[in-house]
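For reference, the structure discussed in these notes is given below.
Missing here is one protein chain; the remaining ones are kept as they sit in the complex.
This part shows chain A:
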Amino acid sequence: MLSSLAISGAGVESFDFRFSSGVLTPNDILDSATTPPGRYVWEVARRTLAACPDADAVVVANPILPIRGSRLVKLALAGGPLPCPAVLTDEGTFPIAYILPRRLLEEGLGRFLCLLSVSRSAADAQLLSRLTGGGFVPRRPTPLRAIGTLPESTPQGYVLGDNLEAWLVQCVNAVTLMRKRDDWRDLPFAAHHPGHAGDVLFFSLASRLVGDEHLAFQSQVVCRAYLDIFHDCGNRLAPIVLDIPPAPRNTDVGDGQYFIDSLAHLPPGVAEETFIVFSRYSKAYAKSPFNLIDHARFSLGDPVATFADTLYGRPPPLPHHTAASQAAPLAPGAPLKVLMQLTGGWDLKTYPAKERRVLIRALTDLGCAVTVIDLPDAAADGATVVTAGSTVALKALLADHHVFLSVDSFPLHFASQVLGHPTVAIFGCTAPGNSDAPRRAGYRLPAPALPCGPCGCLDYCPVLMIRECTNQPRPAQLVAAILDVAAEVYGAGTGVAPGLGDAA
């Protein structure tokens, strides 16, 4: 829950907003995992002031705390007239709400609220002080007992732990920069979202979808290992290249810790002229039903306020829109060439060994030519094994195949969302709604059906305690989807019907 108070001469009006679970109304705000809590302070303030044109100031509750509007009223009004700007704290010093003057947003400084620490009132007061002219910003205690130790994760989906440190570091760095530079209002904002491959793709596509009037960022910190993806996906932000390896895929190094460590490796001069905003995962993304591209759009400043604004409501045009135009033509009688990516970013995404053998053999029996990326043992079942270490290599492979089948991994998103290649998507332990493509001709998603997904586990099934996910589509479903896509894109004579007839 997110709450606010509009303060006007006529009195106080309270508002309750929600992290949306699927409905987008003026009171439901898109639940974005790649967004630091401060972005919600900005969004809530913006919506509250829009709803109350007469309000001079707005009180916005700290997004990581579950504060209802009714509670916020009691806390804020307990100590007499409200100073503005100010930071309200618990009985100690933990920030529980921010009092912001309307002019802060009217002057176009709302995006700086993304830099709030939401855990240190002194740092946040310093930031507000800079944003409102450099005067003293008081921290006013409320009767709320001390917040105390926060949990590792909250029911609202926030992952705290080392993210708290990351938010604090971005705030302190911003205050330092504002002190040093009189022209701080004009300095660029950079989204720190350096990896991984799929995430860079989502951010890149998002940057293209955010309108100029909303785009609050000018650059993005990206690992050199993913720079080709950054460019090939048409990212409109300027890259700030990070010359260190991406964070490991396990949880050994958290996103927050990686953010802090990576700041020392930024190119010279960047820290002195850029506000760096932590834009990796502040929340557990699977808790939100929305596509990660919409998560990223919200992070970059787009309110994504209605369903029509979402990726599914307004699918972006593909660069070369005809689905078949990217692939080799399919001559009559020639075999259907199917490319497969059956391993993903973590073990549980991998399509199970037994099923993939059935899948490859069935397609081969039907007369298809099967190529599998990075899976040597697939050769035993009649597949050709290849590697695709770069987007150039992947593009070349796709151009040589008619249909692509992939688990939820970068190659799937690149083929379906960037190239518009005929694609069948496999989702099992992850939620399709978080990262699949909008519906279009030449795209199929045999959707997983089990309520256990998304489980959030990396290497074992928490229900069956095995190392495979049973929420994957059956081989027969995938074969059918592949033939279905082929028939749709290349016409009825896909060259597999005789084989199917023999097998049947």
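FYI, a residue touches a chain if its C-beta (ideal position, glycine included) is under 8 Å from a C-beta of that chain, and two chains touch if they have at least 3 such contacts; residues count from 1.
FYI, contacts and distances are computed from a predicted model.
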item: Hidden chain of the complex, named as in its UniProt record, picked from "Glycosyl transferase family WbsX", "Phenylacetate-CoA oxygenase subunit PaaI", "Cytochrome ubiquinol oxidase subunit I" or "Cell division ATP-binding protein FtsE"; value: "Glycosyl transferase family WbsX"
item: Candidate in contact with the missing chain, chosen from A:53, A:148, A:389 or A:451; value: A:451
item: Among A:12, A:260 or A:358, residue touching the chain not depicted; value: A:358
item: Chain A residues touching the omitted chain (full complex); value: 20-23, 289-291, 307-308, 310, 312-313, 354, 357-359, 361-362, 365-366, 433, 438-440, 444-447, 449-453, 463, 474-477, 479-481, 483-484, 487-488, 492, 500-501, 503-504
